[in-house]
Structure formats: C-alpha cells, structure tokens
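In this view, the complex is presented without one of its protein chains, the others remaining in place.
Entry: subunit A
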Amino acid sequence: MPRTNKQPDNDRIPSSQVSATQAEKAHSSMDRGEQEKKLHDLVQFLLIMDQKKLPIKKLDINKQVLKEHSKALPVMMKLAEEKLRKIFGIELVSLEDKQKGTYILVNTLDTDVDEQLESDPNLTLTPVDWSDENHAKTGLLMVVLSAIFMNGEVMVDSQLYHMLRKLKVDQDVTHPVFGDVKKQLTVEFVRQGYLEYTRQPNTDPPVFEFRWGFRAKKEITKRNCLDFVSQLYEKNPEEWVSQYQVVVEEEGEEEESSAS
C-alpha cells in the first residue's frame, strides 16, 4: 500500500488514561529478565499480527503475550513502540473511536528508490517487493480513495460503482485480477481498514456510503490523492478549490501536532 512522507500523528498511547503508577508498578514487579522477554515477545507478536492487516486488540496482547502481567501493558507498549521505531522504522499507532483499544503498525520509512534506480542502470532491485496482485489492488484502492476524497470525502455506492464501470471494473462481472470487485471493496478493504462502508439510515432499498478507513487516513495523505488526480487530468491541484482547501487544512493540523 502506498507509503508517503506523512508525518505520524501524535496519537501515541494516551498515557493519561491509565494510572501511570499502576502500570509502572506492575512493570517493576517483573524481574529484568522477564521484562526483556515479554518486550521481545510483544514486538514479535505485533509484527506477526500486523501481517494480517487487522487491528491488533489489547485483549489479544494480554491473552497471548503479557498474560499475568497485563497491568503493565501501557509501559510495555511504550517500550515496544520505541523498539519498532528505532529498529524497524515502523510506527505503532493506537486507534480511536470505533477501533479504540486496538493498534496498527504503519510504515514510516520511505521505501521509494526510483531516484536511486534511475541514477544507475546496474541497479534493478526494489527493496520492498510487491506481487502484481498487490500492485493492482493498490491501484484500485488509490483510484477509489481519490474518488471519495474528490467527491467531498464520502461517496454513495452506486456512484462509485458507476465510476468504476467506466474504468471497466464492473461489480457484476468477475474481474480477471480483482475477482469479486464488490467483495474486494466492501469486505477486504474494509477489513484491512482502508475503507469504511456504512448504510445510510432510512433507505430502502438500502443505500451505502464509502469513506476513508482508519488505515487509509494513516497511510495516505489527501495531498497525495489530489496530486494523483491532478496528474491524471493534467491540472494544478489548486484548481480544485474546495479539495485543495481540505489538503491545506490537513497539513496545517499536521504542523500543529508535530510542533506540540
């Protein structure tokens, strides 16, 4: 999935929520060896679980890793966060709202090496390897996310399918690469956190809405989408006045939160 130069949000584990002394006490009550082992198991666990692309639940962390030391979770997560960042270049993000009590990992490392590959014809390796299928799915996702954004950050399902049909991606036809397109959008991408799919109240027959999911919000910037669309239409981003406004606002927020 696209990685960008997006500044990580400052929603680290909200330490104000948990009694700091309780967690500290629980952590200090473990002997050094135990502390280290649990921390290492935790980091490994987070890395493996994240591969499924589902948010990792506190419940599972306690059940499978911390066990009798669950009270130390806040302290352990803080230490794990540091390890992930320093060693792997991966950010641990605590989710809010509907996904409260879960975590996802977001890559903050810029893995794009186009410049380096262009500089030397002998270099042909892309560090992070994606399958063709993944590339295609990312392409589809980018198109969908951009469309949703350009449409004012929400799009009704019939509208989206209509647009995709024009691109020869039809929800009623099994696509050679995506298979069941509707399932890809409403199940797969939703499960992974890239899209949000909700029913509009009081509609019969039911009408659904697509929005950006929590993972999309962390991994992709609105600036990216606007640039993408601008390139497609060979226009300047500023020409889309209201969307450009949203982009500027988002970047203003980023600056504020990273300054604080």
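The criterion applied here is as follows: a residue touches a chain if its C-beta (ideal position, glycine included) is under 8 Å from a C-beta of that chain, and two chains touch if they have at least 3 such contacts; residues count from 1.
Basically, contacts and distances are computed from a predicted model.
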| task | For the chain that's not shown, choose its UniProt protein name out of "Septin", "Non-structural maintenance of chromosomes element 1 homolog", "Vacuolar ATPase assembly protein VMA22" or "GPI transamidase subunit PIG-U". | result | "Non-structural maintenance of chromosomes element 1 homolog"
| Omitted-chain contact residue, chosen from A:129, A:172, A:204 or A:234 | A:129
| query | Which one, A:78, A:165, A:191 or A:211, makes contact with the chain that was left out? | reply | A:78
| task | Specify the residue from the set A:51, A:174 or A:242 that touches the hidden chain. | result | A:51
| task | Could I get the residues of subunit A that touch the absent chain, sorted low to high? | result | 15, 20, 24, 32, 35-36, 39-40, 43-44, 47-49, 51-52, 75, 78-79, 86-89, 107, 109, 111, 113, 115-117, 119-120, 122-125, 127-129, 131
